[in-house]
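What follows is one structure encoded as structure tokens, with my remarks underneath.
On to chain A.
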Amino acid sequence: MPNLGLFNYWVVIVLMMTGFYTVIARGNLIKKLIGLNVFQVSVFMLYISMANVKGGTAPIIFEGAKIYSNPLPHVLILTAIVVGVSTTSLGLALVVRIKEAFGTIEEDDIRRLEEEA
Partner candidate 1 sequence: MIADHLLILQVIVPLLAAPLCVVLRHRMLVRLFAVLVGWVVFAIAIMLLTRVLNAGTVDYNLGNWAVPWGIECRLDSLNAFVLLIVSGIAAVVLPFAPHTVKDEVSGDKQYLFFAAFLLCLTGLLGITITWDIFNMFVFLEISSLSACALISMGRSRRALTAAYQYLVMGTIGSTFILIGIGLMYMMTGTLNISDLNDRLQRLIIVNQVPMFVNQTRTVIAAFAFLTVGISIKLALFPLHAWLPNAYTFAPSMVTAFLASTATKVSFYVLLRVIFTVFGVTFAFQSMQLNTWLMPLALVGIYIASTVAIYQNNVKRLLAYSSVAQIGYMVLGLSFVSVTGLTSSIVHLFNHALMKGGLFLAMGCIMLRLGSVQLQDMKGLGRRMPLTMAAFVVGGLNLIGVPMTAGFISKWYLILAALEQGLWLVAVLSLFSSLLAVVYVWRVVEVAYFQEPERPAGGELRRLNEAPVSMLLPTWMILGASLVFGVYTEFPVGVARRAAEMLMGVGS
Partner candidate 2 sequence: MISEDAVLLSLGLPLGAAVLISMLGRWPNFRETVTLLAAACLFVTVCTLVPAVMADGRPEVNLLDMFPGLPVGFKVEPLGMLFALVASGLWIVTSIYSIGYMREHHEQNQTRFFVCFAIAIAAVMGVAFSRNVLTLFIFYEALTFSTYPLVTHHSTDKAKRAGRIYLGVLLSTSVLFLLLATIWTWHLTEPHSLEFTKGGLLSNMGSDTIRQQPWVVGILLALFAFGTGKAALMPFHCWLPAAMVAPTPVSALLHAVAVVKVGVFTIMKVVIYVFGIDLLTDTGMSLWLMYVAGATIMIASLVALTKDNLKERLAYSTISQLAYIVLGVALANASGVIGGGMHILMHAFGKITLFFCAGAIMISAHKTRVSELNGLGRTMPFTMAAFAVGALSVIGLPPLGGSWSKWYLALGTAEAGQLPLLATLMVSSLLSIAYLMPISIRAFFLEPSASDVHGDNYHVHTGIREAPISCVVPPCITALGCVVLFFFAERAYQLLIPIVS
């Protein structure tokens, strides 16, 4: 059963798709953003799990540690997290303004309002 080692990727993928589905299928703007969050976080998991090494430790050098997990993905993900939160905050700000302008945060209602306008 060689693929056992891939099991944890599969979990990550399922998570990703849950988030992705929320983004494209749900009508509620906030819900979309939450979905986006889930989506991104699970992508982060993909990166982190590829960085891991059996019997490795966190990449902080100290005596007695030989194997470290790969630090590069960690760095990338640190950056990516920041990007994610920035996106979320901007999106939320937009949602607030949309709520003020349209009085709703449901995609369908907004579309209807736009057709009228």
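Here, a contact is a pair of C-beta atoms (placed from the backbone, for glycine too) under 8 Å apart; a residue touches a chain by one contact, two chains touch by 3 or more; residues count from 1.
Here is how the candidates were picked: all candidates are chains of the complex that A comes from, given by their letters.
Treat the numbers as computed from the prediction; the structure is a model and nothing was measured.
Participant: Out of 1 or 2, which chain touches chain A when the complex is considered as a whole?
Facilitator: The single touching candidate among 1 or 2 is 1.
Participant: Residue numbers of chain A touching candidate 1 in their complex, please.
Facilitator: Residues 2, 20, 23-24, 29, 32-33, 36, 39-40, 43, 46-47, 50, 72-73, 76, 79-80, 83, 86-87, 90-91, 94-95, 97-98, 101-102, 110, 114, 117.
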